[in-house]
Structure formats: structure tokens, C-alpha cells
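All protein chains but one are shown at their positions in the complex.
Here the chain labels run A and B in written order, and each chain numbers its own residues starting at 1.
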Amino acid sequence: MTIAAARRGSWRSVARRYRHVPLLAPAVLLSMAVFWVCMAVLVTMSVYPFLAAGTPRFTWVAWHRFLTDGYYWSVVGTTLNLGVLVTGLSLVIGYPTAYAISKIRRPGWALTAYVMLFAPILVSVVVRTYGWMLLLSKTGAVNYVLRSLRLIDEPIALIFNTTGIVIAMVHILLPFMVFPVMSVIGQLTPDLKEAAMDLGANRWQTFRRVTLPLTLPGVVAGSQIVFTLTISAFVTPFLMGGGKVQILSGLIYRDMEAVNLGFASVVSLLLLVLAVAILVLSNRLVRQAYARAEVSR
Amino acid sequence: MITRRPEASRRPEALGRQVAAGRLETARDPIRTGLFVVLILVMAFMLAPIGFVLVYAFSSVSYAIFPPPGFSVRWFVKLFQQEALFHAAVNSLIVAAVATVTSLIVGTLAALGLVRYRFFGREWLRAAFLAPLIVPRIAFGVAMLVYVILLRRFGGLDSLILAHLMVTLPFAISILSATLVSADRSLEEAAMDLGATPLVTFWKVTLPQIRTGLAVSGFFSFIISWDQVETSLFLVKTDNKTLPVEMFYYLQRQQDPVIAALSAFLIAVAVVVAIIAVLTVNPRDLQRLLAAGGR
Partner (left out) sequence: MDDDVELREVSKHFGTVVAVDQVSLQIRRGEFFSLLGPSGCGKTTTLRMIGGLEYPTAGDVLLRGQVVTDVPPYRRATNMVFQHLALFPHLTVFENIAFGLRLKRVPSDAISRKVDDVLQLVDLPGYGAREIHQLSGGQKQRIAIARALVNEPAVLLLDEPLGALDLKLRLQMQAELKALQHRVGTTFIYVTHDQGEALTMSDRIAVMNLGRVEQIGTSEEIYARPQTRFVAAFIGEANFLEGRVAASSADAVTVEVDGLRIVASVDRVAAGPPQVGAAVTVSVRPEHVKLGAAAADVRNRWDGRVQDVTFMGAVVRARVTLGSGIALIAEVHNDAAAGLSPGAPVVAGWTPGHTVVLAR
């Protein structure tokens, strides 16, 4: 008797094979009906501005305008530049922070460190940005301290420029860098480092040859998250930039205020493409780096 | 952790080698101290803006200056006279609550479907569920606005709820999937063996096991929705905003410390929530969850 012939045709066994369908249905329906449809609408809007004034027709005008104007390319450049600055700084500050937290021995202190690092997420990004606006303004605390210490004579401009944006963004996104790095550091067993030292590596060599490569996946993950969130961010760069630093999200806001939905759609889509491209590229690069490391061994 | 070996030799050259090998722990280890200094500085950095907002909330003048010349609570008084802010807060609360509950329910069901069954296209579906995380929120906000206008439902809380839901659902699915993976299936089999139907099994056995995952998901979903600016920015009507959007516009119009007072209030709430969370959560469950999640 072949299995196929003997397979039960009872309704129960058939129903059993599709048990997962009712479980997944609500999520699928919701995300289809809302997310995917509205993204499709966005794409349509960028070439067929059906909500603009006048009769809608299929046109590449909006795309053309963006892609041929040097100004808009400079905005893309500013956005990417901001991403690089914030990611780099978060990494430089975040990696040692993650490492330090993982070395805390008493669980009570470790918990306090976790809380102090991650609790600010509970506070609205608007509030935190406002805090930086207060801190970094010409009459704010930072300038006050610097002047009292006689390090500067005139208050320096820390706000309404790239510096201010970077400082505030690093503050907002630091937990997102620390968390993945902390996860991979936590997975390192002490015997790996001990084995390296036993074989003659000093602390720096152990770090460079054992700890760093093993924590690289966390570094990559954290960098991807921070970079994507930086180029997508609106509130902090807008408030801290004060209109002097223009990034893509600011362009979108400006177009929306002017009810220029077609152009806003184009810039939005471009931002999305940028975010996805960075992710795909970084994944590809990391994989290549690993492959090359395998070959050279 | 490097342990101390009592038989470690104390001869000078041996000492040097052993320190280098990390086998002896010296009380003053420069790298360790350096790391902890960095940690302290970073903690200060993280708390600085929050601290200063609190300082200004009690400032006696309306412009931002450090150090504040005097102490006053008049901004708190003015805060409670702001109708618009209160209305916005209520809106935010409703939207966040509904989005959270819906994410939890839909998310648990979807996580069950993804974790417990193997079917064609499962990984694609999982990627599709997580896709909204990559889309820049402001781009999504624009898309939602166009969509909502098309459907002629602009300005209501329902469009806000749906928009927030699209942002919170991927988090819920991701966290709950991680929780379910580490849940003990033999307990569910035992329940079914003892006569519990799948529904009863879920209620009596699965649910207690994913308690921590549900709490964490709910917590994150609420915070995310409560704090959403870019997604809500274009979906709100002038008289019907959410709190962060209202604060954003307020900040652009005037920079008086009323916002600082509101912020102080919100910070107090956040501190209370953090304390409750720390005290009630089971650290072992959380550790397992964090290990399994990794995102």
C-alpha cells in the first residue's frame, strides 16, 4: 500500500495541514491592507499625482526634478554625511560602554547601568531634543561651563548646525548601538580570551584578534540600525538644525507643508531606497569580508 | 571573569608574565579603570538633557539661561491651563492603548503561526512582517496621508491607530517569536494529553509561559506608539493632535518652559514606570528573552 494511497482523506487531517492559516490571517490582512497598499499608493503618487491640483496624469516630472537638481543631491550628501558621523561616534562611544557594562561584576550595579542607559528611551524624543537645545544654546549650560573654565571667551555655536545635530542624535541612538554589541560580548566565554593569553597574546592582541572579530556581528548590526535611524530621523535634526542644515526628511516636511504631495512622495521613496540600499550593501560587504578572511587563512 | 589562582608565583619575572597573561588580578588595572571612567561619562551624557529639562522646569524666567536665576513653579501652573496639551495627551493615550492591545493579540497569533508550523514561504512571510521596520517613519507618514485622503478618513484617531499599529506590530511579532521559541512544548503536549483542547491549552499553559514576552512587547509597543512623531505628523488635524506632535509645534512657536514643565511631568512618569518594571520583572525570564532576541 503506497503512502499516497493510504493517506487519510478525512476532513480532520486536511484541516490539520492548514492550522497555521487562521493564526497568520489577522496579521497578514492588516499589514496588506494598511502597510503594503499604502506603500503602493506612495509609489503611484510619485509618478501619477492623483491628489495634486489639476487633472492627474502619469508623469516623471517630480522624479526628474529631483534627480537633475544639484541642490537635492547635496541634500542627499548632507544626509549620508550625517549618518556616517552619528554612526561613527556612536560606535566609538558605544563599544567601550558595552564592554564596560559587561565587565560589571555586581548584578545590582549592572542593572543600574542598564537602566541609566536604556531608561531615557522612555522619555519622548521631543523632550530629549528640547533638553539638548537648552544645554547647547549660547546661554546654555555647556557654554556656561566652558566660559567659567576660561576655555573660551565667546559662546560657541553648538546648536543650529551639524555639531548640535550629531550630539543630540548620538544621545538618542546610543542605546541602539550598545544593545547589539552587548549581546555579542555577552556570548563570549572567558575561556576564549584565556586561550589566547595562554598562547602568548597580550591584552591588546587578544582584543584585536579574538574579541574584536567575534563581536563584529554586533558592531555591524548596531551600525546598520543607527545609520538607518539617523537618515530617517526628522524631529531631532529639524529642531537642532534650525533650518540651517537640510536633510532629506526636512525636505519631505517642507514639501508636505506646501502640500506638494507628488514631490514629497518622490523624496520619501528615495529615502526608503537609500535605507534599503545601505542595508543590502553593508550585508554584502560583511559577507565578503568574512569570505575573504576564510580564504586568507 | 578571570579568577585568582592562590598558588600563583610571586617571583618578579613570573609576576610580570602572569599579569600579562591576565592570570593575576591587580587591584589597579588601568584599562579597567579607564573603561569605568568612560561608563560614568556616558551615563552623565545620557542623563544630561533630561536633567537640564528638569532644571528649567523650575526656572523663574521664560528664556533659557544657565544657571537659572530663580526658582518657580509657575510653569507648572501654566501647564495645567493648556487645554490643547491635555487633549493631545488623551489622544496619545487612546491611540497607544489600542495599538498596544491590538499588536499583542495579532502579534501573538502571528508569532504562533510562524514559530509552531513549517510551511512553504514561511521565511518570506517573516521578512514581510518585519519589513515596516526598515521604512523611514516619515516616508511611511507621507504614504499613510495619501492613503488616508484617498479613503476619505483623514483626521480621525482610527488612521493614527492603524499607522502606529504598522510600526509596533513588527516589534511585537519579533519579540513574541523569540519568546515562543524558548517555551516548553512538552507542557502543551502534556495539557492536551490530559484532555485540554488547543484553546484551553493556550490559555492555561502557553500564556503563563510567554508572560514576560507579552509584558515586554506590550511595554515596547506602548512606548513606541506614545512617542511617535513622524508617523503621526501628517495624520493629525489642527485640533486633534497627539502629544508629541503638539509638543513639537509648541516648541517651534515658543520656547517657554511650559514644555519643560510638561517634560518634567513625563519624565516623572517614566521614572515611576522604570522602577515598577525593574521591581516586577523576573530577571531570569528577561535574560532568556534578551539572549534569544538579539535585535
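To be clear about the criterion, a contact is a pair of C-beta atoms (placed from the backbone, for glycine too) under 8 Å apart; a residue touches a chain by one contact, two chains touch by 3 or more.
Keep in mind the model is a prediction, meaning the values are calculated, not measured.
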Among B:I31, B:V200 or B:V269, residue touching the chain not depicted: B:V200
Touching residues (missing chain, whole complex) on chain A: 1, 3, 6-8, 10, 12-13, 16
Chain B residues that touch the omitted chain in the full complex: 184, 186-187, 189-197, 200, 205, 208
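The definition used in the following text is that only the chains that are shown with their structure count from here on.
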Geometric centre distance via CA averages, chain B-chain A, whole Å: 15
Of chain B, residues touching chain A in the complex: 1-2, 20-23, 31-32, 35-36, 38-39, 42-43, 45-53, 56, 63-67, 105-107, 109-110, 112-114, 116-117, 119, 125, 128-129, 131-132, 134-140, 142-147, 149-150, 162-163, 165-166, 169, 173, 223, 226-227, 229-230, 233-234, 243-244, 247-248, 251-252, 255, 259-260, 263, 266-267, 270-271, 273-274, 278, 283, 290-291, 294-295
Chain B partner contacts - residues on chain A that touch it in the complex: 19-21, 23-24, 26-28, 30-31, 34-35, 37-39, 41-42, 45, 50-51, 93, 96-97, 99-101, 103, 105, 107, 111, 113, 115-117, 119-135, 137, 139-141, 143-144, 168, 171, 174, 180, 183, 186, 190, 193-194, 197-198, 202-203, 221, 228, 231-232, 234-235, 239, 249, 252-253, 256, 261, 264-265, 268-269, 271-272, 275-276, 279
